[in-house]
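With one protein chain held back, the other chains of the complex are shown just where they sit.
Residue numbering begins at 1 within each chain, and the chains themselves are lettered A, B and C in the order written.
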Amino acid sequence: MKALVKEVAGPGFAMKDVPEPRIRDDEVLIRVRRAGVCGTDVHIYDWDAWAQGRCRPPFVVGHEFAGDVVQVGSLVTDVHEGDRVTAEGHIVDGRCLLCRTGNSHVCPHTKIIGVDRDGCFAEYIAMPATNVWHLDDAISFDIGGIHDPMGNAFHTALTAEIPGATVLITGCGPIGLFAVGICKAAGASRIIASDVNETRLALARQMGAHHAVHPQQASEAVKRETDGLGVDVVLEMSGVPAAIHQAFELVRVGGRVQMLGIPAKPMDVNFATEVIFKGITIYGVVGRRMYDTWHQMTRFLRSGMFDPAPVITHRFPLEQFDEAIGAIKSGEAGKVIFEIA
Amino acid sequence: MKALVKEVAGPGFAMKDVPEPRIRDDEVLIRVRRAGVCGTDVHIYDWDAWAQGRCRPPFVVGHEFAGDVVQVGSLVTDVHEGDRVTAEGHIVDGRCLLCRTGNSHVCPHTKIIGVDRDGCFAEYIAMPATNVWHLDDAISFDIGGIHDPMGNAFHTALTAEIPGATVLITGCGPIGLFAVGICKAAGASRIIASDVNETRLALARQMGAHHAVHPQQASEAVKRETDGLGVDVVLEMSGVPAAIHQAFELVRVGGRVQMLGIPAKPMDVNFATEVIFKGITIYGVVGRRMYDTWHQMTRFLRSGMFDPAPVITHRFPLEQFDEAIGAIKSGEAGKVIFEIA
Amino acid sequence: MKALVKEVAGPGFAMKDVPEPRIRDDEVLIRVRRAGVCGTDVHIYDWDAWAQGRCRPPFVVGHEFAGDVVQVGSLVTDVHEGDRVTAEGHIVDGRCLLCRTGNSHVCPHTKIIGVDRDGCFAEYIAMPATNVWHLDDAISFDIGGIHDPMGNAFHTALTAEIPGATVLITGCGPIGLFAVGICKAAGASRIIASDVNETRLALARQMGAHHAVHPQQASEAVKRETDGLGVDVVLEMSGVPAAIHQAFELVRVGGRVQMLGIPAKPMDVNFATEVIFKGITIYGVVGRRMYDTWHQMTRFLRSGMFDPAPVITHRFPLEQFDEAIGAIKSGEAGKVIFEIA
Partner (left out) sequence: MKALVKEVAGPGFAMKDVPEPRIRDDEVLIRVRRAGVCGTDVHIYDWDAWAQGRCRPPFVVGHEFAGDVVQVGSLVTDVHEGDRVTAEGHIVDGRCLLCRTGNSHVCPHTKIIGVDRDGCFAEYIAMPATNVWHLDDAISFDIGGIHDPMGNAFHTALTAEIPGATVLITGCGPIGLFAVGICKAAGASRIIASDVNETRLALARQMGAHHAVHPQQASEAVKRETDGLGVDVVLEMSGVPAAIHQAFELVRVGGRVQMLGIPAKPMDVNFATEVIFKGITIYGVVGRRMYDTWHQMTRFLRSGMFDPAPVITHRFPLEQFDEAIGAIKSGEAGKVIFEIA
């Protein structure tokens, strides 16, 4: 089959013809229809320090996808040939203390598809049946293919208290944009989104932000909308140190900062003034709650009040992977997806 | 001043000319503009068993209102003449263990205006400044005047987890109708509302219910919308024993039943099959959380996603109190209000 | 092998020689060392209405046990021959929405060992590896054998907020007695336990109850210890209607009633005065949270502050099953266990 492969320990990907995966008895084989391209894929493409420390080429890249099931292992009882599905890309052991107490998302033995084992930028992928999530008939493969980053946004937003809240979302990449829509659907009183890029700010407005502003205007917007108090919740989606400091500055005393964006390196923090004296709570977001977050996605999509479609701005065939990576790097894109089959 | 008075220990009210209330140093005097009529007022009007046990005539009736401040006590610092306000009608001691640990709504020393002391069906009312809640400029006195029952609905709905949830609301009186709109704004995935009255079901649809059905159709609607599992949350707003049993039947295992509707008398319950084996949580709703619920109301109204106006179906001058009570008794009304000044 | 069998649809058990169970690839075979006898076993022994409706003889009885692993299926990676273990007796599907969102304890497809399939009153039992829980070296098979009912007590107590709380425990059967010890170890401020039986009250005192009284004295004890306010938390462990009414009466406004005891039939409840006007929360307890509750048990046993040993009052060989059932029926017993190997 056709697959996008990280072939060697250096920059770039390669389109290759590789053998179809063989499934174990507890796995299913899925024909990939759509796959999302993620910042993580850019790191692997660029072969940066993180990628060098984590990945072991060769392997098929890609961890966000949807498709239909074409083969089912003998032990699998609840997934069937022809099912339209997406999947959680974190494969956990299911038996450690964390998995057994509802914390699979931080299972220390997690293997990620497209990072630690073969991924989904290919015609087919083998997945453990326990990782498979069924799509409602009304949900397109496009939307199915972006459940993974949408799930990051749901996890980030809905582990805070959103109904009635004032929310600042720093960073309007795809996950930030999803978060705008989620907060809107969940009854946030005011949503202020910030980004340096005008295209993304326009998307944020389309997704429901009451105010979408350059970071330099964020402070004024927050203060005006909150009588100077600060927002109840910040969703930090950028990983930019200045935005993280702004999160601590603009959250109200006793508020909550959800950190998803990953700073590239250590940064100076004044815990006294930025965290402790403010009495705030900080939550570090890893992946998606298994499978509460997936359930929430299905439910929000069913409600009709949340539509992630506008976030998808670019579509490429698998062969145009350089263009796809380039679109993300441009900082102008919403979500970039591959149309595979 | 003109006031609607419960004069004697027997049925009915009387329009009377009574002295204007005099305020204490920590109170304010409010000119009443709008006042909501409540089922509790009907009990007092009818002088039923509950009213006989609780009330001590003569007193001015009414506990839901909005108006503007015309006089301010010497100790009051944060309410000013001319402020547009509504107020929490439960006057609590503020010093008992419950009040000091965030549970004022169940303060054992609560005095309710219009029940235990003079109320708001009058041209003026004296209120402790701590009970006053300011209205945003954009909020009409109509909406201000129904904050009390709206607050019951907010308390009932938002002490459950609504975003993404499937919700059954049994009973579409005013509070049930408000709850429909709240659940809609807070991102409920499916809202099924039930009532025996077609007018109210139509209002429920207008407020955002996905399905508004006769109680006899509720079971089928719930099962269809939840793959037979039952809803995550029931908001029991009727107090009708059959509806309470239906709440226990149609909530999913591990789900939550919020009980606000007050059954008139004891009823048979099978705790084994209706509660324990189902692993559900039941929450008894008293009043409004002070003042978290009030804050939520302000925030939801600001979000623009919740509009309670359609629930108001009848308006009367204070003199037409018999008609107002009659409208409620008809079972056809949404919210009934007095237009006073 | 030797096994205690429910042979026919009528009263009694029979000691039989039956084939050793054969394990599936994802199961393990456990040599049973100790097994607890439960009220459920008494229902099956007596063949009462519940048993008649639920059970399909013939099957091996018993669902509480500990032992050592003697054989391991080919797919099992984390349980080994010789491991000292106990097990969760509720076998769930692991794949339904409830299981996938942390609510396996109410999985609609639960099969219970000793009720729906062969149980543990036998020399060997086959168990899915996912249900196995390892015992610390310091934990005896005696204690291991009563993890199931201890888990009921942990689930009941620790889903309320116990540190600093005032607690009433109605019913001092084994689960109530465990709960006394758990509340003591978790820092309850005052523990009042009630039962009609003096032996059990003495055990409650031994487990740490500050007051252990006849139900007729419970009201006075609660009021004296709580300045007349009522307790923060009631753990209802009796299933007796009078105790359930007392739970509602003696819990403070805004408090919490955890219901584990199962009333034999419907009972009259005044939801208005007993639940709604009091603003309380009721939680129906099913089984044990999987596997948070098991983790809590391990942790409490490790802390050295909780010792369930005094609750075990009777020990029998498997052959003396009539005596074991009789000891439970006497109402004088704490926990009754079988010593099997």
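The definition used in the following text is that a residue touches a chain if its C-beta (ideal position, glycine included) is under 8 Å from a C-beta of that chain, and two chains touch if they have at least 3 such contacts.
Nothing here was measured: the structure is a model prediction, and the numbers come from that model.
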| remark: Out of A:42, A:106 or A:202, the sole contact with the unshown chain comes from A:106
| note | Cross-chain touch to the chain not pictured, restricted to A:18, A:98, A:112 or A:341, is A:98
| Residue in contact with the excluded chain [from A:285, A:301, A:327 or A:340] | A:285
| query | Residue-wise, where is chain B in contact with the chain that is not depicted? | reply | 77-78, 95, 97, 100-102, 130, 290-292, 294-295
| field | Sites on chain C contacted by the missing partner chain, in the whole complex | value | 158, 162-166, 185-190, 295-296, 299-300, 302-303, 305-306
| On chain A, residues whose C-beta touches the chain left out of the figure | 97-98, 103, 105-106, 108, 229, 244, 252-254, 259-260, 262-272, 275-286
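FYI, only the chains that are shown with their structure count from here on.
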| note | Most contact pairs found between chains B-C
| Overlap residues in chain A, where contacts from two or more other chains coincide | 295
